[in-house]
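Below you'll find the structure I mean.
Complex shown without one protein chain; remaining protein chains in place.
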Amino acid sequence: MARVDEVEPEHLLARRVLDEPLVLFRENDSTIAILEDTCPHRFAPLSLGRLRDGAVECGYHGLRFSGTGSCVFNPRADGSIQPGLAVRAYPSVELHGLIFVWMGDPANADPSKLPDLSFLDGASSNDVLTGYLRTEANYELIIDNLLDASHADFLHPGLLSTGGAYGRHVPKVDYAGDEVCETFMLENLPTQPAVTPYLSEPGKPAHQKMVFRWVGPSFVYISGDIWQDSDPSRVLISRSLHALTPESNGATHYWFKIRRNYDLERPVPNREAGVLYAFGQEDKPMLEAVAKRMGGKNFWDLRPAVLQGDNAQVIARRHLRKMVNAEQPQS
Amino acid sequence: MARVDEVEPEHLLARRVLDEPLVLFRENDSTIAILEDTCPHRFAPLSLGRLRDGAVECGYHGLRFSGTGSCVFNPRADGSIQPGLAVRAYPSVELHGLIFVWMGDPANADPSKLPDLSFLDGASSNDVLTGYLRTEANYELIIDNLLDASHADFLHPGLLSTGGAYGRHVPKVDYAGDEVCETFMLENLPTQPAVTPYLSEPGKPAHQKMVFRWVGPSFVYISGDIWQDSDPSRVLISRSLHALTPESNGATHYWFKIRRNYDLERPVPNREAGVLYAFGQEDKPMLEAVAKRMGGKNFWDLRPAVLQGDNAQVIARRHLRKMVNAEQPQS
Partner (left out) sequence: MARVDEVEPEHLLARRVLDEPLVLFRENDSTIAILEDTCPHRFAPLSLGRLRDGAVECGYHGLRFSGTGSCVFNPRADGSIQPGLAVRAYPSVELHGLIFVWMGDPANADPSKLPDLSFLDGASSNDVLTGYLRTEANYELIIDNLLDASHADFLHPGLLSTGGAYGRHVPKVDYAGDEVCETFMLENLPTQPAVTPYLSEPGKPAHQKMVFRWVGPSFVYISGDIWQDSDPSRVLISRSLHALTPESNGATHYWFKIRRNYDLERPVPNREAGVLYAFGQEDKPMLEAVAKRMGGKNFWDLRPAVLQGDNAQVIARRHLRKMVNAEQPQS
């Protein structure tokens, strides 16, 4: 729900998650704290206050809350603190430069649900691209987009066109547990513009294996392997995580981490800008236009046409619905 | 609902009518097609796509729809097109440079309901002024405005003031079929600033016949004849159509076509700008302020005071309500 480096020392970072305003800061031992961003006294956003001794001080009347959420200082009268004066605190974990928050019952926070970022192990800082984008669309629309290779020819023609090969290929889909995995095996593909410069024989066709793996509710892993007949042992490898954090029903925070073994000469910020161009200038406007057209209505109520090749998205959507329903309080 | 020249070749024009997003384009034979602007697959606005072989290609996943609304190309898998994969298509007609769309059941599209633009027959391009304005007000408020001469002295004093003569005159009102016709016969009028330069005797009074004719639901014709005693055969003639297309309940597209036999020396764009000044800088802000004050409430529920001279507007409003009710599905 944030990059670690967004939470600078002495800095309060405000961010909305699942429609809950949160404030992030570093405690004295530099662990990251995530609190409800609303003072229980007069409802001031704590993020408008300041950090004092590793606790957040409300900027209106000066109550201070530690990283556990408890009030630790009351500047009023004799300074006594009434029992239970606290804001909600949310468990979080730092992982490879990203912060993950658990918004549910803290007792149910389960590290096994964190994403698997082992593909970043041993990577140098030059190997890894990180990016953030806020999109005014529900996260399910972004999952659809990430599980869908076929749009590359239409929405990213300058970077990722395959002459329609992605669309014509019907990928293998595997579904188990909370995961949907979609595998493309493409032979003799006219290589995509974004990859061409890194091939041994740029003019010649290449083979490509792409795996899109959704792990519910909101992680998508994309891996790509590209090689040519002339040197099958030379493989362009790309591994990435795409993590979606709903800000609200209508907006999503989106982070990605990408590791590649090619295109390592250009400065990292330039390469990150290239990825953000596709996501930010091509996907985002389309997703926001779709969200606007849907007008907050339920996807299935709008009776979408289902095409061959939509399987992975449809299965993921249905499974996600089950996961969400399972989390609802029993009546 | 559009000027013909807004629909340029290879161009997709998006426009909302009756709260329905539409996309306009020219087919290969250059006839104009009007489709629902929402792809049935993932609800992308088709107007964000591109024209391919006279069909519109969705910019997200590449489905193509012809001017009939049918899907004619599916880039996915074996390319088969499921029966019924289509968007809604709307019948339209081009008439004297304007495009008229029929939003109801295509079977009921009735050319006899098109406006009578015969007053433009034989006109040179220099004789005709065309204009477009989008106003954030319900179209009924604009009909009120167009059927009402009396506001000229207050809202257009620099162009159209009559020293209060329009307001003092109670026009003859005729009501038949779907039409309300209001006739002003004004003698010895202190001539209006906008007309004065074109009279033989600018300082002298003139006689004026003005006819405002509403043809339900949303056309208003205005004709004006102005002459002086010194040369009764020299008549300044103006004929115009004012066509209102509701964008939604709260906004209206407004087009006009005006033919005159005077003021023909200035360039057409200058003369069009003059008309747009009165409509855009004087009427529009007032109509939008009125709409805001009404806050979406029903006109009659707000209990408006009815003045002498409001007859034509009141009759037109009531008849329009009947026309709208008659179109509602029977329960």
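Residue numbering begins at 1 within each chain, and the chains themselves are lettered A and B in the order written.
Simple rule for what comes next: a residue touches a chain if its C-beta (ideal position, glycine included) is under 8 Å from a C-beta of that chain, and two chains touch if they have at least 3 such contacts.
What you see is a predicted model, and the numbers here were worked out from it, not measured in a lab.
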Of the listed residues A:Val4, A:Leu18, A:Leu85 or A:Leu114, which contacts the missing chain in the full complex?
A:Leu85
Per the whole complex, from B:Ser92, B:Ser150 or B:Thr252 the residue touching the absent chain is B:Ser150
Determine which one of A:Ala2, A:Cys58, A:Leu129 or A:Val275 touches the chain that has been left out.
A:Cys58
Of A:Pro45, A:Pro157 or A:Pro190, which residue touches the hidden chain?
A:Pro45
Just the residue numbers, please: which parts of chain B touch the chain that's not shown?
144, 148, 150-151, 153-155, 164, 167-170, 285-286, 289-290, 293-294, 302-305, 307-309
Tell me where the left-out chain touches chain A, residue by residue.
21, 38, 40-45, 48-49, 57-63, 74-80, 82, 85
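Operating definition for what follows: only the chains that are shown with their structure count from here on.
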Magnitude of the superposing rotation for chain A and chain B (Cα, nearest 5°)
120
What whole-Å value do you get for the distance between chain A and chain B if each is reduced to the mean of its CA atoms?
48
